[in-house]
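Mind having a look at this structure? Questions to follow.
Rather than the whole complex, this shows some of its chains in their spots.
Which chain is which? They are A and B, in the order written, and residues in each are numbered from 1.
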Amino acid sequence: MGDFTHFNDQGRAKMVDISDKEETVRTARVRSSVRVSKEIYEAIQGNRIKKGDVLSVAQVAGIMAAKKTPDIVPMCHPLPLKAVDITFEWTVENTYELIIDVTVKTKGNTGVEMEALTAASAVGLTVYDMCKAIDKGMIIGPTYLLEKTGGKNGDYRHDI
Amino acid sequence: MGDFTHFNDQGRAKMVDISDKEETVRTARVRSSVRVSKEIYEAIQGNRIKKGDVLSVAQVAGIMAAKKTPDIVPMCHPLPLKAVDITFEWTVENTYELIIDVTVKTKGNTGVEMEALTAASAVGLTVYDMCKAIDKGMIIGPTYLLEKTGGKNGDYRHDI
């Protein structure tokens, strides 16, 4: 049976000891999305030019949230983030889906999956917040790890 | 075309004025989920009794995140939360899916959708963090509003 690393002998969560782990450059790339109505899609796209850029607010929120990760995810170690980047793309077929890609980089003793996942979540939440006056039926996520590099356990790539 | 309420005349985001809105009891109920491997499912369920309860950590994370919402979602108003509750349920068919339900209540000038969505996201992130040593392929979300009550615009219920 798989075993958790986050629990002590008393069966209570701990912040696991990473003092022996190597300090290397580590990256994580995460994908999330927000499915929106046609009306919201057009408002976001149209407004970027004329009236206000929803995505630029969301992306600031994502970068700030990456830095807050150890304050949001209880057992997460504080890490010196070296880079955070967020890009957007639309998938417009029958539905209108905003694709959110987040890349985080550190040089530290443990990976930055949680930082990238947290940033992506905050981006989705902020898009929802800015557009909810138009329609509350938006769907945030699914959110998942695309890829990680660095660290003892080797690289990871999401199967598609 | 739908119109955003969050931008000022210069096309930049603002925190909208809610000083004229009525102070009423408002609730929001949100659903999220984490799809996990069979191995993680068994570890979470088995460990609750013996070795440490992943979900109790996740649920503390969710409640604390609800209180941090205005610090995570840039245009969100600070609100005096009056209650936060989180419940879990498993859907086990071909896949193993942890269903996360969050209810938030306030008495204030605006709704608590964002607080409930933020709490649900933090729960999912924490489950991921606690289980990622076993398998990194977990899927967080989709996350969406189930229902809201209170406020001028009336109640909302997600179409299923």
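Just so it is clear, contacts are C-beta pairs under 8 Å (C-beta built on N, C-alpha and C of every residue); 3 or more make two chains touch, one makes a residue touch a chain.
Note that the structure is predicted; figures quoted are calculated from it, not measured.
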Inset, instruction - Tell me how many copies the full complex contains, given that 2 of them appear here. - result: 6
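Here, only the chains that are shown with their structure count from here on.
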Inset, instruction - Please work out the Cα centroid separation of chain A and chain B, and write it as a whole number of Å. - result: 15
Inset, instruction - Please name which positions on chain B make contact with chain A in the complex. - result: 1-8, 11-13, 32, 35, 39-40, 42-43, 46-47, 50-54, 57, 60-61, 64-65, 68, 71-76, 113-114, 117-118, 121-122, 124-126, 128-145, 148, 156, 158-159
